[in-house]
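This part shows chain A:
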Amino acid sequence: MMRTPIVEAARLVFRRDLTLAWRRWDEVAQPLIFYVVVTTMFPLATTPDLTQLRVISGGVVWVAALLASLLALEALFRADVEDGTTEQWVLSGQPLGWLLLAKVAAHWVLTGLPLVIMSPIVGTALGLPYGAWGTLMLSLLLGTATLSVLGGIGAALTVGVRRGSVLLSLLVLPLAMPLLIFGARAVGMAMDGESPAGPLQLLAAIFFLALSLGPLAMSAAIRISVEN
Partner candidate 1 sequence: MDLQKFLTMGGYAGFVWSAYGLTTVVLLWNWWAARRSEAEAQASARRRITLSQESRS
Partner candidate 2 sequence: MWTWFHKLASPPHAYRMLGKMAPWFGWTALAFILVAAWWGLVKAPPDYQQGDAFRILYVHAPSAWMSMFAYVAMAAAAAIGVVWRIKIAHAAAAAGAPIGASFTFLALATGSIWGKPMWGTWWVWDARLTSELLLLFLYLGYMALRSSFDDPQRADRASAVLAIVGVINVPIIHYSVKWWTTLHQAASVTKLDKPSIALPMLIPLFLMIIGFQLYYGWALCRRLRGEILRRERNAAWLKEAS
């Protein structure tokens, strides 16, 4: 029996998810709207003064991005587990980790990437200076990508659980704290004129760690959720 090469299979999964999302793109827009809403809460809760907001702008943008990403993660595997697609993947004999990674990648393109692109706008609304835009976007690029992998593991573990979204956040957020520390700090350093290379490199290192070990954990978790 001819078997599809894994790269081709992964690409098919990736395209399929993007196509499906294209048809329901209001779901894609929701995390973005949440992002803006949450960011708006901070000036309302503290002060309209941009010079004061500037101090916390990097952190607030980061926290809002993490929360918005988490919102979208709960449903990552649900549809495919419910209709049996995931079971087919497990049975297919293809390396499961790659297929799941393709799904996570598609998810990131649909949620994480838009957050990254919107971040300068949201940051500027909080007084973030133009000079920090690059660091903000690069740190969020790495951070949201890592969070997608971590969230993928959490989503795979909680896929059958009732009201799994709260549990998912509870599981993933503590693991994501280092991302927040390094990412927000990188933005802070860029705002102060220092080189943010250190924390950015650490973010990159964590991302590659997640990329290499994440699929393993995800496939183990999915197998548990799918097997009866």
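Here is how the candidates were picked: all candidates are chains of the complex that A comes from, given by their letters.
One rule holds in what follows: a contact is a pair of C-beta atoms (placed from the backbone, for glycine too) under 8 Å apart; a residue touches a chain by one contact, two chains touch by 3 or more; residues count from 1.
None of these values were measured; they are calculated from a predicted model.
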item	value
Candidate touching chain A in this complex, from 1 or 2	2
In the complex with candidate 2, residue positions of chain A that touch it	150, 153, 157-158, 161-162, 164, 167, 170-171, 173-175, 177-178, 181-182, 185, 202, 206, 213, 217, 220-221, 224-225
